[in-house]
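Let's look at chain A:
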Amino acid sequence: MVLTQFLVLGALMFSIGVFGLLSRRNAVTILLSVELMLAAVNINLVAFEAFWNTAAAHGQIFAIFVITIAAAEVGIGLAIILLVFRNRASGNIDELDLMRW
Partner candidate 1 sequence: MVNVSLPLVLAATDGAELSSGGFFAATAWIMLLLPFVAFLAIILVGKRLKGLGAELAIGAMGINLVWASVLLVQNMLEGIYREVGLTIAEIGTLGITDQNLSFELGFVVDGLSIMMYWVVAFVGFLVFLYAHGYMKGDVRVPWFFASLSLFAGSMLVLVGAPNLIQLIIGWEGVGLASYLLIGHYWEHKPNSDAAVKAFMTNKVADVGLILGTILIGPSLGSFRFSALNQAAANHSESLEGVAVVGGLLLFFGAMGKSAQFPLHVWLPDAMAGPTPVSALMHAATMVTAGIYLMARTFPLYQEMATDARAIMLPIAVITLFVLGFLALVADDLKRVLAFSTVSQLGYMMAAVAAGGYTAGLFHLFTHAFFKALLFLGAGSVIHAVHSNNMSDMGGLRKSMPVTFWTFVVGAVSLAGVIPLAGFWSKDEILATLGHEGYTLFMWVAILGAFVTAFYMTRAVSLTFLGTYKGTGHPHESPPVMTGPLVALAIPSVVAGLFNIPGVTWGPIGNFTEWVGHRVVPMGDYHPKSIEWDLAAYGLIAAGAGILLGWRLFAPDAATQTARDRLRIPVLYPLLHKGYYIDDLYMKGVVNPIKGPVARAVDWVNAYVIDTVINGVGALTARIGELVYGRFDQQGIDLVLNATAGGTGWAGGRLRLLQSGKVRQYAAGFVVGALLLVIALVIVI
Partner candidate 2 sequence: MAWFESVGLSLTVFLPAAGALALFALPKAQENAQKLLALVVTGLTAVLAVGVAANFDYGRSERFQFEVTESWIPAIGARYHIGVDGISLPLLVLSAVVTLLAVIYSWDHWEEPRNVRGFLALMLLLATGMNGTFVALDLVLFFIFFELVLLPMYFMIGIWGDSSKRRIPVLGRTVTMRLYAAIKFFIFTLFGSAFMLLGFLALYFRSGDFLPANTFDIPALIALGAENAFGSGTFAFLVFGAMFLGFAVKVPMWPFHTWLPDAHTAAPTVGSVLLAAILLKLGSYAFLRISIPILPEMAREWAPFIGLLAVIGIIYGSLACLAQTDVKRLIAFSSVGHMGFVMLGIATMTDVGFNASLIGMVAHGLITGLLFFLAGSMHHRYHTREIARLGGNQKLMPWMGGILAFTAMASLGLPGLAGFWGEFMSLLGAYRPLAGLSSSQFQTYMVIGAIGTVLTAGYMLWMLQRVNLGEPKAEWADRSFHDVETTEWLAWAPLIVAIVVIGVYPQVILGSTTDAVVNLARTAFGG
């Protein structure tokens, strides 16, 4: 069955994204990992849409929204990372511990 394979792909991508998020120290890489997770979501959505195949095409609409918003988020994220980089000359998130009591 085709759906399952897509879902497995999505799950794998999601997991890779999670792993990347947890294991990478560079902020940009982390951002990429998140994108990977969002991409996994999109694969799911589109696959399900194909599975249900309704006229409303909700899955695809959803996916488009996700893509749009993901783009916006990346914009925001890069802006913040840039800010941090400018103030600290480092993109390593492990160095962010000013508020550690």
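Some points to look at:
Keep in mind that, in the parts below, a contact is a pair of C-beta atoms (placed from the backbone, for glycine too) under 8 Å apart; a residue touches a chain by one contact, two chains touch by 3 or more; residues count from 1.
How were these picked? Simply put, all candidates are chains of the complex that A comes from, given by their letters.
Quick caveat: nothing in here was measured; it's all calculated off a predicted structure.
Candidates 1 or 2 all come from the same complex, and the one touching chain A there is 1.
Across the complex, chain A meets candidate 1 through its residues 18-19, 21-23, 25, 92-97, 100-101.
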